[in-house]
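Every protein chain except one is present and positioned as in the full complex.
After this line comes subunit A, so read on.
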C-alpha cells in the first residue's frame, strides 16, 4: 500500500523529517504500507543531505521511499495513495478530501496566526479527517481507521451561484 506525504509548496521540515524517522516508518510497515512518496516542497531535510535534490529514491526500515521537491501532478499521487498525510493547508485538505482519500493532517506549529489548527480540528470534529502533531504522528498512524471517517460532501456550485443570482436580482 502507498502513503503520500505532501506539504504543498510550503516549508515544513519537521513533517518531512518525521515521515522518514524510524518510529513512523516502522509503524507504516507494520500497518501494511510498503511505499512512501514524499513531496517536500521547500522543506529542507537536515538529517540526510542526499534527499535535498529534485528527487531521490531510498529504502529504509522496510519501506520504499521516494522524495520529490515538487511533483508535477499531485492529483495522480493522491489518487494512487491509500493514505495521505499532509500539512493543514485548506487547499490541500479540500483536494484530498474531495478525492475521497483517508487523510491525516499535521498543522504546522511554527506558523503564527495561520489558523491551520482550527481548520484541522473543526474538520476532525466533523469526522472528515484525523488531525495530529509531529510527536503523535506514529501513534496516530497505528490507531488510524480509514473506515471510521465521514465522507466529505462533493463540490456543490449551486450554493454560490444561487447566492450571486439572489444578489444580482436574477432570483
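Everything below uses one rule, namely that a contact is a pair of C-beta atoms (placed from the backbone, for glycine too) under 8 Å apart; a residue touches a chain by one contact, two chains touch by 3 or more; residues count from 1.
Everything that follows uses one rule, which is that contacts and distances are computed from a predicted model.
A chain of the complex is left out here; the name its UniProt entry carries, from "Centromere protein X", "Multifunctional methyltransferase subunit TRM112-like protein", "UDP-N-acetylglucosamine transferase subunit ALG14" or "E2 ubiquitin-conjugating enzyme", is "UDP-N-acetylglucosamine transferase subunit ALG14".
Only one residue from A:1, A:44, A:76 or A:94 touches the chain missing from this view: A:94. Remark: the residues of subunit A touching the chain excluded from display are 9, 89-91, 94, 115-116, 118-119, 122, 153, 155-164, 166-171.
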